[in-house]
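Working notes for the structure below.
Every protein chain except one is present and positioned as in the full complex.
The chains carry the letters A and B, assigned in the order they are written, with residues numbered from 1 in each.
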Amino acid sequence: MAADVTSSDRHAFVLTISDGVAAGARQDAGGDGVAQRLGELGFIVDRAVVADERAEIEGRLVAAAADHALILTTGGTGLTPRDVTPQATKAVLEYEVPGLSELMRSEGGKSTPHAYLSRSVAGVLTRCLIVNLPGSPRAALESLAAIEPLVRHALDTLAGPFDHDSMAHPDSEQPH
Amino acid sequence: MAADVTSSDRHAFVLTISDGVAAGARQDAGGDGVAQRLGELGFIVDRAVVADERAEIEGRLVAAAADHALILTTGGTGLTPRDVTPQATKAVLEYEVPGLSELMRSEGGKSTPHAYLSRSVAGVLTRCLIVNLPGSPRAALESLAAIEPLVRHALDTLAGPFDHDSMAHPDSEQPH
Partner (left out) sequence: MAADVTSSDRHAFVLTISDGVAAGARQDAGGDGVAQRLGELGFIVDRAVVADERAEIEGRLVAAAADHALILTTGGTGLTPRDVTPQATKAVLEYEVPGLSELMRSEGGKSTPHAYLSRSVAGVLTRCLIVNLPGSPRAALESLAAIEPLVRHALDTLAGPFDHDSMAHPDSEQPH
């Protein structure tokens, strides 16, 4: 069991959420960039593309969470009624980790104020960390870069064991 | 239809939420300041005043959202049980845009730590952007100034068309 967890800990899933990519009318530059970066970080990466449809997104998230330690979505976090990624993500999460989205917005805001319009949600489902990245390829990579220092620690924590007192209080968590 | 949207895109609504102003016992300095600034930004501004009553606030928000592109509320975002603006706003929103409130708090926090006590909520209802500003005239204008660089882009996005792939990925969204 511990071996399984350790093994799946290296498996990530990139879900591109875009009507245009799903219809074949647009290249998946955002998904390509995120998948490449995850590969550089040592992850084995699976991928899928869905249209901006809540039911489809929710189904993909639930299925992928069962055998991946990390899911990064790209797309569908904007302001229009077609942007339903945050709603779909919230609907399947067991609990949110709001600081990841706060950090992506405040770091992204140093490049462009538009970063604050991302409705990104992050949280946990069946020990899998799910994070919404924006759809713009550049914004997606900048958002991923903002949380990279946290992702490994988050996945280590989620891999257990869950004697969380041993994890909530270590000196290593507060180096200063 | 497109012409209607373009036209209504310039219409903003300022909703003052205050027992004191509604009772005529207090001047509406907050609403005056916000309305004046929106006029400077090129908006045609309608206004109303309501007491701190959830049902009244919700009714006003729903009605104004039908024919305005932007609603700014002022007042009722504080800590007391009489402050119900965030609850009323959440109740009518289709979806939240949390980064706007995060940005107003962090920018306001540079002037006074009290800015972090604002329970401001922002989001979208029938393509109308709704944002809660604090009740203090100075804090309301500082909060508005913090999000001004975003409001025009947000309203352009909400005006459609909603082929959001064309909007989620533009280079212009990520100038750097």
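General observations
Throughout what follows, contacts are C-beta pairs under 8 Å (C-beta built on N, C-alpha and C of every residue); 3 or more make two chains touch, one makes a residue touch a chain.
No experiment lies behind these values; they were computed from the predicted model shown.
When the omitted chain is restored, the residue from B:29, B:48 or B:159 that touches it is B:29. Of the listed positions B:37, B:68 or B:119, the one in contact with the omitted chain in the full complex is B:119. In the full complex, chain B touches the hidden chain at residues 18-21, 25-26, 29-30, 52, 75-76, 78-83, 86-87, 101-102, 105-106, 109, 111-119, 134-139, 142.
Along chain A, the points of touch with the absent chain fall at residues 94-100, 102-103, 106, 124, 127, 129, 147, 149-150, 153-154, 157-158, 160, 162-171, 173-176.
The rule we apply is simple: only the chains that are shown with their structure count from here on.
Once the centre of each chain is set as its mean CA position, chain A and chain B turn out to be 29 Å apart.
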